[in-house]
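Apart from one protein chain that is not included, each protein chain of the complex appears where it belongs.
For chain A:
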Amino acid sequence: MASIKTEQPPGSLLPQGPSIVLPGDLLPAPGTRLVTDDDDAFITTSTTAPVIKLGPGLLVDDDSIGAIKAGILKHTPTGNRWWVESNQRRYVAAQGESVVGVVISKSAEHYKMDIGAAQHALLGVLSFEGASKRFKPDIKIGSLVYCRVSLANKDMEAELECFNPTTMKSDGYGELKNGFAIKTSLGLARRLLDPKTLILRLLGQHTPFETVIGMNGKIWVDSESPKKIILICNAIKNSEFLSDTECKTMVKTVIEKL
C-alpha cells in the first residue's frame, strides 16, 4: 500500500473543481510530501502531521487514507475535515443523525423501529421529553416517528431517542401524525437539509406545508389537502436530478395544474 502512495503523481487528487474518487483510491496521507502549487490547504508539508478529520466514505488503512465509496471528495478548512459525498439508497445509521422511522413492534422497554437500515433500531420507551415510568407516550404500531440516532455501532442495532440530549427538550422530535411519507435517495435527503437547496422554498412560496426530512431518505409531508401533498411529494422526488432553473419551471408547471 505504502509503495503505491509514493508513486502517485503529486496533486493528482487535488481538488480542481469537483474531484471524484472511486472505492480503492488512495488519498495523499498526512506526512506525504506533496507540493501544491499555490495554497497548501490540502496537506501541509510540515514535519508535524496536521490533524485531519475523516467523514463518511474515507478509511484509514495503515498510514494512508483510502476512499471506500464512489463520490465527490469534499473538504472544509474548519477542523480540516474531509469526506466523500456519495449517493445511495440504503441507510447506514450514524450517530447524531435525524431519521424518520416506522414502529414495527413494541415491548416493555423498547419500540422496535424500521429506519430503512439493514437492522431494526431500538427506541427506548422513556427516550422522550419528560417521560417517566408513570408518564410516557403511547405510540401505536405503524406510526411514523421522527427521532435522532443516539448510538450507532456497526455490530449492534442502532439506538434512537426523541429528545435533544443537550437541552433534554423534544426539539420537534416525536410522533408524526397524518400526512404522507415518501422514500428518496440519501443524497436527495441530505441535499434537502441544505438551506441552499431551492425546491422546498419554491414550493413554500406557492402553498404552505410542513415537512420532516430524515437522513435515512424518509421524508414526511403534510399540507391542507391530499392533492397538495401528492403534488409536493412528487415535486420533491422529481427535483433530484434537476438544476435550480429547471426546478423553478417544474414547480411552476405543477402549481398551474393545481
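Operating definition for what follows: contacts are C-beta pairs under 8 Å (C-beta built on N, C-alpha and C of every residue); 3 or more make two chains touch, one makes a residue touch a chain; residues count from 1.
Here is the rule we go by: contacts and distances are computed from a predicted model.
> As a check of understanding, state which of "RuvB-like helicase", "Vacuolar fusion protein MON1 homolog", "Exosome complex component RRP45" or "Chloride channel protein" is the UniProt name of the chain not shown.
UniProt protein name of the non-displayed chain: "Exosome complex component RRP45".
> Check each of A:95, A:153 or A:234 against the chain that is not shown and name the one that touches it.
Residue touching the absent chain, from the options given: A:234.
> Which of these touches the unseen chain: A:22, A:60, A:118 or A:193?
Hidden-chain contact among the options goes to A:118.
> Which chain A residues would touch the chain omitted from the figure, given the whole complex?
Residues 90, 102, 104, 114, 118-120, 140, 142-144, 176-181, 220, 226-227, 229-231, 233-234 of chain A touch the chain that is not shown.
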